[in-house]
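Here it is: the structure, laid out below.
Just one protein chain is left out here, and the rest sit where they should.
Labels A, B, C and D are assigned to the chains in the order they are written; within every chain, residues are numbered from 1.
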Amino acid sequence: MADDAHVAEVKSRKRRDAFKRVLTALAGLGGLVVLWYAVVKIFGVEEYIVPSPVDVGRELVDSRDLLLSNLWPTAIEAVAGFMAGNVLAIGLAILFVHAKRAEEALFPVAVFIRTIPIVAIAPILVIIFGTGYTPKVIIAALISFFPTLVNVVRGLQAVDPQALELMRVLSASKRELFFKVRLYASLPFLFSALKIAATSSVIGALVAEWVGSEQGLGYLIIQSTYNFQTSLLYASMIVASLFATLFFASIGLIERLVVTWEVSEEP
Amino acid sequence: MADDAHVAEVKSRKRRDAFKRVLTALAGLGGLVVLWYAVVKIFGVEEYIVPSPVDVGRELVDSRDLLLSNLWPTAIEAVAGFMAGNVLAIGLAILFVHAKRAEEALFPVAVFIRTIPIVAIAPILVIIFGTGYTPKVIIAALISFFPTLVNVVRGLQAVDPQALELMRVLSASKRELFFKVRLYASLPFLFSALKIAATSSVIGALVAEWVGSEQGLGYLIIQSTYNFQTSLLYASMIVASLFATLFFASIGLIERLVVTWEVSEEP
Amino acid sequence: MTTTKAPTAVNLDHVSVEFSTDRGKVLALDDYHSEIEVGEFFSLLGPSGCGKSTLLRIVADLVNPTDGEVSVLGGKASEARKRREIGFVFQDSTLLPWRTALQNVQLPLEVGGNKGAKSSSSPQDLLALVGLAGREEAYPHELSGGMRQRVAIARALVTQPEVLLMDEPFGALDEITRDKLNEELLRIWQETGITIVFVTHSIAEAVFLSQRVAVMSAHPGRLREIVNVPLPHPRHLDVRDTAQFTELAAYLRRGLEGK
Amino acid sequence: MTTTKAPTAVNLDHVSVEFSTDRGKVLALDDYHSEIEVGEFFSLLGPSGCGKSTLLRIVADLVNPTDGEVSVLGGKASEARKRREIGFVFQDSTLLPWRTALQNVQLPLEVGGNKGAKSSSSPQDLLALVGLAGREEAYPHELSGGMRQRVAIARALVTQPEVLLMDEPFGALDEITRDKLNEELLRIWQETGITIVFVTHSIAEAVFLSQRVAVMSAHPGRLREIVNVPLPHPRHLDVRDTAQFTELAAYLRRGLEGK
Partner (left out) sequence: GSDGDSTNSEGLRDVTLQANFLVNVSQLGEVTAIEQGFYQDEGLNVSITPGGPSVDPTSSVVGGHTDIGVGNSSPSIFLGVSEGRPIKAFTVAAQTHPYGFFSLPDNPVRTPADIVGKKVGVNQTGVILLEALLAENGYKKSDVDIVTTSGEITPLLTGQVDVWTGWVIQQGQLKELPEDYVTMTLAEAGVPLYALIYFATEKSLKEDREMLEAFTRASARGWFYARENTEEAVKALASRYDSLNEEDEAVAAEKILDFVFPDGSDEFGEMDPKLWEEQMDIYDRLGLFDNPRPSVDKVMTSEILEATKDARMGDT
């Protein structure tokens, strides 16, 4: 019944759809810029409050080397922190789902740790790990860790009770139940969490750079804030946000590639 | 068939369970304190790096009035920011689910806004709102907004396709579909999001107090950092974390009260 | 010779449905054709997978035919659906898990501009009719499979659609309950004059209930023949013991077997 | 007189099940008693909601009786379950939506210490047996209701449990397919000597397949009587045309009606 021409057609339609989505996203961001420009012009917002997008655009072009060379450290910290935080969160979530007691005892501890302000832990981390990548990755990990923990704990429990009974009758081990059922049931929650974590890990990396660093977009942001280099400040934030948006979007893309069996809701 | 004695029995069992859960949670937090104590003692950590829990405990008792009087402003900011952020997020999520195009265009904008570091918007907020409650609530709202948006957008789409068909045949309006179906389907995602938001709003309120304040736990944290009052610093963080933990737990409690129809997974 | 043709409730004009999947296309329904009159009791009989559910879903505007035309009550299926003239008992009971049995039955009264509408029979009475008096407050997961299906039936009867589509509504019920509900359904049909399109796997049920039975074949789903059931109305269960009934059932069975 | 008693596969010793809900207790099964022999084909017949599914769930160690004892193959139900001696076809097909038809059938071979186990028939052959050759790659949501049920049947047959519990496995199938699968099931049962506990709403199906049929009544679920079906094996479909068959069916029907 499989029909190559048809499959090709489906694929090309999907590609067109993806293209449209990207265009719409760009339109949205473009709209934001236009709105920004309009607000600045119409209300005559002083440049020292919000610079005009034209100035910031010029800064983006002029300082592109500076911005790019500072993007990499931040990107590395964010991605590494994202990985570490999510691996930890997923690991803990798996523990929690299999040992109710552990969940009840450790979840408050996780909440507790999560609420320690970064500014307060950063100095301790710097003392322990020095000022290299490590403390930044840890901070980015700490920030992206919690949403994933909460969501995945919930997701791993979002299993159809009938599927649980099926697995029980098949005498599946907890491990098998996990890999054959829970994992799939948790995917919507997991991907939501990863999207949240993608953005928070970028935030985490930026914040971490306030302490103990001399490179990265966070460092640029702080410096340009204190030096009143408003257009550089905005340019740095824009680069960071664009990176976060791409990171976020790539999680969405991975979700589409992984979850192939779902009935998609009609528009 | 209803049987009062039986209902009473079920209730009292539930109460016992809740009590046990609280005990386990306290045991978990207690374990954290013991671990802290052990690490400080065994590795002989200097007091100016990490104070011993005994000192911090004494500080908690000695400064209880100071801590409590500074808890309220932070709690108010956190709760107000939580409300505002979540109302906004849920509103946007509803828009996104009903207008796919809006989602595609505005989601990147939301990601974009989410990644703006607080330090960078702080000056603008101060220019516009001064240093009163408003900028703090806005910052807490900004921080708690995003996870809810992501989760609720996903949750509102997590509707059984058959239920969608049912509502379509009943010619239900989008509004009815929302209130009769989507809302319920999204609850697991919503409550996960609210749990995440509960903790982030506390973080947000703490960080917001960096923007200038003369009260609040965030103020105490800055103040005690400036004064190098390490045990007061830790005591303030502990009070903030305890508040966040309670906030988190009360969302869990509300979830239990709202979601009465679910089959609970056996332990 | 002049015949006053009865108005058409559902006209399926050479419809085909092709589903596309990642692996290729599946022809679910091929060039199906029939006209169902207003007030008719029309059944679909055919092997599993021959497109019966798909057919009902076309009529309810849940699936668009890839070929051919559908009209319902003289207009487009989507219009009839929006005018709330279509009722549907799904093959799976499709109850909302957060609503009790009673609340599930009340659902149609709360949506689609039907707020405050009074149903001919109250939701409680309908639950009693399907044998669920006393279980109004139970949530779906506390009900047995057959009970859930009965709740779905009660839900479909709580408003009075012009066209009622029923997809194996009695499949999970024991014969006694099924017989009883068969009779009740016939009574309601006669009293209200609604059009019923009924999918079943039971030949006896098809003969007992219907005025006409469409026999289908699978791979792809095709109409094989439409059989008239000239048994007089009102019918009672004992009609099944008549020779005419047995003969019709045997004829349908042969039709199904493709003989 | 010495009778060598056949060993017991399932012993249900005066079991009762009471569910507690927020609103009170529901007595689903009241003092049910029967012993099912190894190798027996035993059916449960009874009105919707009388506790048939609950009974199977007790045997499979999915529900604990609130009263009475259950033993399966001489030990506890939980032990039998853990030894993977129990197979279950659920009333709802319960397929995993992220697995294709074939992958769903393969599931039992991948779990429970069965990794790499060879089934007597390959998953592909079993899908072909239930008429789904060519649809191996389809996901559950792309299949019709009856097709999903057939995948679930194939899944239950892919390993060879000692005790097979089947909850209305053919409920969503047309008569032709059902007849065919009835015959296949009987063949498999005879060849392998497994014990089958079978829930059905079709009296004819119960008589055709079973050696004994338990007739139950509802509110609360109680055993009314156990009826022997002395038709000789192997049986073929035409046994249904015999007078003995018709008589047995009528007897069961009267039993169900409580006469």
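Going forward, contacts are C-beta pairs under 8 Å (C-beta built on N, C-alpha and C of every residue); 3 or more make two chains touch, one makes a residue touch a chain.
Fair warning: this is a prediction, and the values are worked out from it, not measured in the lab.
Contact with the chain that does not appear here is found for just one residue of A:199, A:231 or A:245, A:231.
Interface note for the absent chain: among A:119, A:242 or A:259, the touching residue is A:119. Of the listed residues B:25, B:40, B:93 or B:211, the one in contact with the hidden chain in the full complex is B:211.
For chain B, the residues in touch with the chain missing from this view are 46, 48-49, 66, 118-119, 122-124, 126-131, 209-214, 219-220, 222-229, 232. Remark: the residues of chain A touching the chain excluded from display are 46-49, 119, 122-123, 126-127, 130-131, 210-214, 219, 222-223, 225-232.
Here, only the chains that are shown with their structure count from here on.
Centre-to-centre separation between chain A and chain D, using Cα means, comes to 49 Å. Looking at chain B, residues 1, 161, 263 sit in touch with two or more other chains.
Touching two or more other chains at once are residues 23, 26, 92, 139, 141 of chain C. Residues 1, 160, 162-163, 165-173, 176, 180-181, 184, 259, 261-263 of chain A are the ones that touch chain D when the two sit in their complex. By the touch criterion given at the top, residues 57, 60-62, 81-84, 86-88, 90, 92, 94, 96-99, 107-108, 110-113, 134, 139, 141 of chain D touch chain A in their complex. Within the complex formed with chain B, the chain A residues making contact are 21, 24-25, 27-29, 31-32, 49-50, 100-101, 104-109, 111-117, 119-120, 124, 127, 146-147, 150-151, 154, 157-159, 161, 164, 188-189, 191-192, 195-196, 199, 202-203, 206-207, 210, 218, 221-222, 225, 233, 237, 240-242, 244-245, 248-249, 263, 265, 267.
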